[in-house]
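The other protein chains are all here in position, but one chain of the complex has been omitted.
Should a chain be cited, it is by its letter among A and B, assigned in written order, with residues numbered from 1 in that chain.
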Amino acid sequence: MTSKIKINDLNLFYDDKQALHDINVTVKEKQVLSLIGPSGCGKSSFLRCINRMNDRVEGIRIKGKVMIDNLDIYDRAVDVVSLRARVGMVFQKPNPFPKSIYDNVAYGPKIHQQCATKGDMDHVVEKSLRRAGLWEEVKDRLDHAGTGLSGGQQQRLCIARAIAVNPEIILMDEPCSALDPIATAKVEELIDELREKYTIIIVTHNLQQAARVSQQTAFFHMGRLVEAGETGEIFTNPTDERTQGYITGRFG
Amino acid sequence: MTKPSKLLKKRHRRETRFRFYGFATIVVVLSLLALMLISIAIKGSSVFSKAYIGVEIHFYASDILFDPTDPEGSLRKVNFRDVIYKSMALNGDLKGMSRNEVQQLISPGAEFMLFDQVRQSPLMIGGKYLVWLLASDDVDYFLKNPESEKKRASERRLTNAQMTFLLTEQASGKLQHKFNWLFFTEGDSRSPELAGIKGALVGSMLTILVTLILAFPFGIAAAVYIEEFAPPNRLVRFLELNINNLASVPSIVFGLLGLAVFINLMHVPRSSALVGGMTLALMIMPTIFIATRSALHTVPKAIARAAEALGASPVQVVFHHKIPLALPGILTGTILGVARALGESAALLMVGMVAFVVDAPTSIMDPATVLPVQIFSWSRNPEQGFEDHTAAAIMVLLLFLMAFNLVAIYIRRQFEHRW
Partner (left out) sequence: MGFELVFLTAALIAMVCVVIAYALLTPSSQSYFSSVSRKNLTSITIVGLLSLLLYLIFLTHDEDTPAIRWSWVFFIGVGLWAVSWVLYKSIEYRARRRILEGLIRGTLLFSAVLAVLVTFSIALSLIYEALRFFEFVPILDFLFGTRWSPSAIGPNGVGYFGAVPLFLGTFLITGIAMVLAIPTGLLCAIYLSCYASDRARNIIKPALELLAGIPTVVYGFFALVAISPLLRNTGEIVGIPIATESALGVGIVMGFMIIPYIASLSEDVLSSIPKALKEGSLALGATQSETIKRVIVPSAIPGIMASFLLAMSRAIGETMIVVMAAGYSARMTANPLEAVTTVTVQIVSLLTGDQEFSSPKTLAAFALGLMLLFITLALNLVAMAIVRHYREKYD
């Protein structure tokens, strides 16, 4: 499998505070990479570097390279708007727009003008909702408000919305932390299916979830990438003692 | 990702345009505001310096019959206008001017000022002194608008002879501009050069005092009761709704209420600071109420719980803990309410404060006027001089309001906790 994302010497500063130190990591295509580590160690900040959501924060400085398909996304010539059509994001707390279910999913393709006719759009909406495992539950009420769904359904709606623009990479920031166990199980199942088509990076606090869902794992600690590798290896045979400590629950 | 398509370019262009529109709107709005304030300032600033003509006045004892046993009475009988004219006629620069032309140069107020001077130091009688006499309104206008002399003779206010005289005096240093303290020490008057805002300022202060005394305690007490002690039943919610609605009632309606209830029913003297203060108190009480409630609301419940856990009674929790912490918000709301009352005119028109009031009120029962209403009355006066005065009075009012607002902002920044 080819490497989709390559990060070289990434350093992130909020004014004078340094949040990320010399991050180097490679993400393979069509695989799930999970980012684990104690709270506040920079996992979310790192994730937001990949779709340049950090750009809008005041006082932020980024050094280093983030390469997607061998192209540095922080290069001047790169258009952020089209980058984000290729790199989708799902947030910790489900945030569907106060619009109908249909409009929620259709929003992305509409602004990027990806569908020429209504028929195309209907097709895209149905395809995305099916892939997100939500179609059967909502097909009769596409015009109802997206905010009227349950927590788990809302999150799957957000996933469908992210998929609708046909991205190559999906970033997920603790997508299940606001959901109950049944909804969580459904979303994890979904992630497993999605990796056939998309490269997924998921930040999670739940070590068991990381073990279940990902093929690659990276452990972050105090803004540094301590260790990264095959999930199985990291969990059973970590090389660094900090990784060992976190996994066995000695801290975190 | 690197070669933006035409669509993408269009989207970015739309984005830039939109952002520009927003920015431009704000800039335009703020500039228009600045323009308005600056034009008022320019118009009003001319009021603050007045022209004075230096004349050597001969205080002939034969003209000024002073009786030491009745200083005021005897001096009042003196025709100071003649005294002035006599002394001015001695000035060689006045050649060729009729008596009328000479007298037109000096403001009628100058006579009164001379009277005042002699009354204060009667020893001046018999001697001759250089006195600075307040120039008339026409002179003032000419000096500040020199291009007016280019108008047709029928439109001009001063004759050629008068204008020549003034320019000569100016050259020889006998014409001076002094700061117009009169504006602050005199009340309203029919002649613009004598008109001042003292009456209005005192009236405003008395009215605001009454307003504060009435609105502050009731507004806060009502808010504390409803926020802290009232049972959450429908009656209380109805009360709340009514007070909130009160905050958006137009001010003129409060004026009507003042007229119907305070003046007609309770026979409070019309146009007094008392009735004005009562009316305004009604108007700003909801503001204080709402500010107090929201200030109490932002105090974290954790503090109240901690106090309760230590055994404090509900009253103690509120008075020892919540109110002190909510005080910055309460004060800010009060100050803003008072600022609003200071600038209020519509309600006070209804209770009669638009009368022509010359002397400053000495008690809250005397007829009074307030600064915004004074501005309104002056603006209806067609004489040119009053337009300047209106602008000057506006400047004073805005200065007061700005001071109030800055104090409120300062309190908010310094003392407000960030929970």
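Going forward, contacts are C-beta pairs under 8 Å (C-beta built on N, C-alpha and C of every residue); 3 or more make two chains touch, one makes a residue touch a chain.
Remember, predicted model here, so these are calculated numbers, not experimental data.
Novice: Pick out which of B:59, B:183 or B:289 touches the chain that's been left out of the picture.
Specialist: Missing-chain contact among the listed residues: B:289.
Novice: From the listed residues B:59, B:80 or B:376, report the one that touches the chain absent from this view.
Specialist: B:376
Novice: In terms of residues, what is the contact footprint of the unshown chain on chain B?
Specialist: 11-12, 14-15, 18-19, 21-23, 25-26, 29-30, 32-33, 36, 39-40, 43, 217-219, 221-222, 224-226, 229-230, 239, 242-243, 245-246, 248-254, 256-257, 259-261, 264, 282, 285, 289, 313-315, 319, 336, 339-340, 342-346, 349-350, 354, 363, 372, 375-376, 379-380, 387, 390-391, 394, 397-398, 401-402, 405, 409
Novice: Write the list of chain A residues that the hidden chain touches.
Specialist: Residue positions of chain A that touch the missing chain: 51, 53, 56, 58, 81-85, 88-89, 91, 93, 95-99, 107-108, 111-112, 145, 147, 158, 161-162, 165.
Keep this in mind: only the chains that are shown with their structure count from here on.
Novice: Using mean CA coordinates as chain centres, what's the chain A-chain B distance in Å?
Specialist: Going by mean C-alpha positions, chain A sits 62 Å from chain B.
Novice: Which residues of chain B touch chain A once you look at their complex with the stated criterion?
Specialist: 1-2, 4, 7-8, 11-12
Novice: Could you please specify the touching residues of chain A with respect to chain B in the complex?
Specialist: For chain A paired with chain B, touching residues are 71, 73, 75, 77-79, 81-83, 86, 111, 113.
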